[in-house]
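With one protein chain held back, the other chains of the complex are shown just where they sit.
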Amino acid sequence: MKKTVTDFLLIENKQLNKDNFLLVLQSPVTVSDIFPGQFINVEIKGSPEIFLRRPFSVLDVDYKKQTISLLVKILGRGSKKLTEAQPGETINAIFPLGKSFTLPDNKDHILLIGGGSGVAPMLFLSKTCQLNPANVTVLIGARSVSDHIDISEYQSYGMFYFTTEDGSLGEKGYVTDHPVFSEQFNLYNKIYACGPDLMMKAIGRKAIDEEIFCEVSLENMMACGFGVCLCCVEDTKTGHKCVCTDGPVFNVNDLKW
Amino acid sequence: MKKTVTDFLLIENKQLNKDNFLLVLQSPVTVSDIFPGQFINVEIKGSPEIFLRRPFSVLDVDYKKQTISLLVKILGRGSKKLTEAQPGETINAIFPLGKSFTLPDNKDHILLIGGGSGVAPMLFLSKTCQLNPANVTVLIGARSVSDHIDISEYQSYGMFYFTTEDGSLGEKGYVTDHPVFSEQFNLYNKIYACGPDLMMKAIGRKAIDEEIFCEVSLENMMACGFGVCLCCVEDTKTGHKCVCTDGPVFNVNDLKW
Amino acid sequence: MVNLGIKIHELDFKNPVLTASGTCGFGEEIADFFDLSLLGGIVVKGTTLKHREGNAYPRMAETPSGMLNAVGLQNKGVDNFISNIYPRIKDLETHIIVNVNGSTIEDYVALTERLNELEKIPAIELNISCPNVKEGGMAFGISCVSAEAVVKAVRKAYSKTLIVKLSPNVTNISEIAKAVEGQGADSVSLINTLLGMAVNAESRKPVLSTVTGGLSGPAIKPIALRMVWQVYNAVKIPVMGMGGIMNATDALEFMIAGASAIQVGTALFIDPTIPVKIIDGISEYMERHKIQSVNEIIGSLQC
Partner (left out) sequence: MVNLGIKIHELDFKNPVLTASGTCGFGEEIADFFDLSLLGGIVVKGTTLKHREGNAYPRMAETPSGMLNAVGLQNKGVDNFISNIYPRIKDLETHIIVNVNGSTIEDYVALTERLNELEKIPAIELNISCPNVKEGGMAFGISCVSAEAVVKAVRKAYSKTLIVKLSPNVTNISEIAKAVEGQGADSVSLINTLLGMAVNAESRKPVLSTVTGGLSGPAIKPIALRMVWQVYNAVKIPVMGMGGIMNATDALEFMIAGASAIQVGTALFIDPTIPVKIIDGISEYMERHKIQSVNEIIGSLQC
């Protein structure tokens, strides 16, 4: 669909745990063709310190209800302010933005790895690709069980595994410490990841080494989100590419990792 | 009392008519000795366009309940935003600021003239001076009856007269068109005024001509409100004076009117 | 109906609202948001003779009411512009102006000569004020001598409307404006970004890969407005104003201070439809103030 600047209506703002919120936005315009990895760029009002919009990955779309949901993790002033918005408020956003993940097909065995708010596009991907759940493995990392978000809604789309840094849920350590990653990596023919830089680099490098298809979604800082400012660039093998338009999803083979 | 930077609790925000709101602020510190003409300098959050505080005259003080009330008229972005505040919100203000009117005593016959939000210090004065109501005349000007605020709470402190530009309440025209002003001015030995510049100048000049004591409360634009920036100056016979500390109340004989 | 048309040198603009270089790509990137033919003009991305990768990431820092950028003129070079982009945008019904950059006078001239051949490019904006490149850029724009030299050389190579974009990082911008007017510039545009910096106190590192970058957005509006007014009073050629314009009121302030046209930059990142809102807002203002032609507003400051 065409990019638009749209006034959404915030219809739900649910605190999932200490730092994570689920926001559901009702669209006044018809929402169509939104794919996992795409994002929307949200205006955050009410603070003189916030000048630019903030990009958020689409967590889910309900085409019937014409809603888009976001997973917002409090990191700084913008995300904090956004989570204080009340249902009934208008939230202006530019959408849809960015390129999506390459959707797998039913011959594929896929591994989705999400860390922090990077879980959002992974959950959306698990739901969108509609594969045999046995062929979909989702590995989710968090600091602690209290940072972990409830994924029961997505449970049926794949097999879920967890790591926490303190061992309070699933395997103790990082996602890269989990056997799914350390021992079974080459059982998959497509790897998808979104999360902190270090995590994505570790995954990407392993995928490159083992010559497995791997796409990651980057979160470079953006000014515009639609390809005009050239601020969000990632240094790729073919030069500086805009994360907002050439990405945020990149094949790790194209990156200088 | 000492000036402080205080977090008040907004306990009431009542829309009086289209543009006027009554705000009641609960003080966490003991409020004492606030006099008519004094003001508080309010921080207005939530808009990147509002950098400075906005001064508002004290409309009333309840020393028992430790509350201060303000009459806020929507004029621009700051006043607009302030009137959107919800009871329960914190409102930060610096107070008390400025010098008050010279209080009349019970030998005096006083005329109080208020225009627009300038009504606030006039009502507070009528209540504070506790004179024989027969000696207190209050003349209030507004654009139309719909801009006029209900003064019934103050009715017993004096005799009230009204003008409206469209004649929808009281005399048609400006306060200066009212017989109290045009015909009975010299029945009073003390005149007090607050309102638009032109109104105050007309009143002040007449008082100077007829050699009647007259004090006006000015509303020059302020940056600090407590005497450090020297932005709010009024050109007086003894040089530039700060409206925030030497005023806002001035005897018209000291002004270059 | 009010008349929004203005003239820069011999070039007629349907209205005084353009989008600023480096903030609107080649126009195409914002075509989803509104009909580009509504614009007075589009000043496309800074172009150089050769392909440039620009500076390393991070290139951006948010600041109070503004932002710093350190893009460093990333672009694919003039050949790519001529072969791939120009054919796609040349028939847009608005003026396409190319922002011209170089490290040496020879670069500027060589690039200009190429652009001079393009029928549907009626004007160039000579950028002698980019603060984000190591060589050339702002260095040309901060002294009268070097500004004169580059404008003189480019003027010989360019026969159409020559707009020179000035740097605000100078003691006396009027002098520079007069210097470039003296060498045949048809118009000056100002301001480019102010040199600024951001520090991350926790890591004790600069936020930008280049340490310093260019400040833009509403934060700089008062400085831009002052410079437009100073330059308007110093030169006879028309002035294009920019710097922090977010809405029609801002745009009108620049025109009242002396700008014949204005450019919208950073505001596009906040809302790419702002130029259209500005055009509508100017019309509304003119109707309210019973002003027939927008030209009556230009330089109408009473002081």
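For reference, chains read A, B and C in written order, and residue numbers begin at 1 within each chain.
Rule of thumb we're sticking to: a residue touches a chain if its C-beta (ideal position, glycine included) is under 8 Å from a C-beta of that chain, and two chains touch if they have at least 3 such contacts.
Remember, predicted model here, so these are calculated numbers, not experimental data.
Residue C:Leu215 is the one among C:Val150, C:Leu215, C:Met242 or C:Val294 that touches the chain not shown.
Of the candidate positions B:Thr4, B:Ser32, B:Gln130 or B:Gln155, contact with the hidden chain is made by B:Thr4. Shown as candidates are B:Val29, B:Leu75, B:Leu187 or B:Met221; the residue that touches the absent chain is B:Met221.
The chain omitted from view is touched by exactly one of B:Glu43, B:Glu165 or B:Asp254, namely B:Glu43. With the whole complex as reference, residues 2-5, 43, 48-53, 92, 94, 220-235, 239-240, 245 of chain B touch the missing chain. Residues 61, 63-66, 68, 142-143, 169-171, 194-199, 201, 203-206, 211-212, 215, 217-223, 225-226, 229, 244, 249, 252-253, 256-257, 285, 300-303 of chain C touch the missing chain (whole complex, contact as defined above).
Going forward, only the chains that are shown with their structure count from here on.
Taking the mean of the C-alpha atoms as each chain's centre, chain A and chain B sit 55 Å apart. Spacing of chain B relative to chain C, judged by their CA centroids, is 47 angstrom.
For this pair, chain A with chain C, the centres built from the Cα atoms lie 36 Å apart.
Taken residue by residue, chain A touches two or more other chains at 48, 50-51, whereas all remaining positions touch fewer.
Across the assembly, chain C contributes 65 as residues in contact with two or more other chains.
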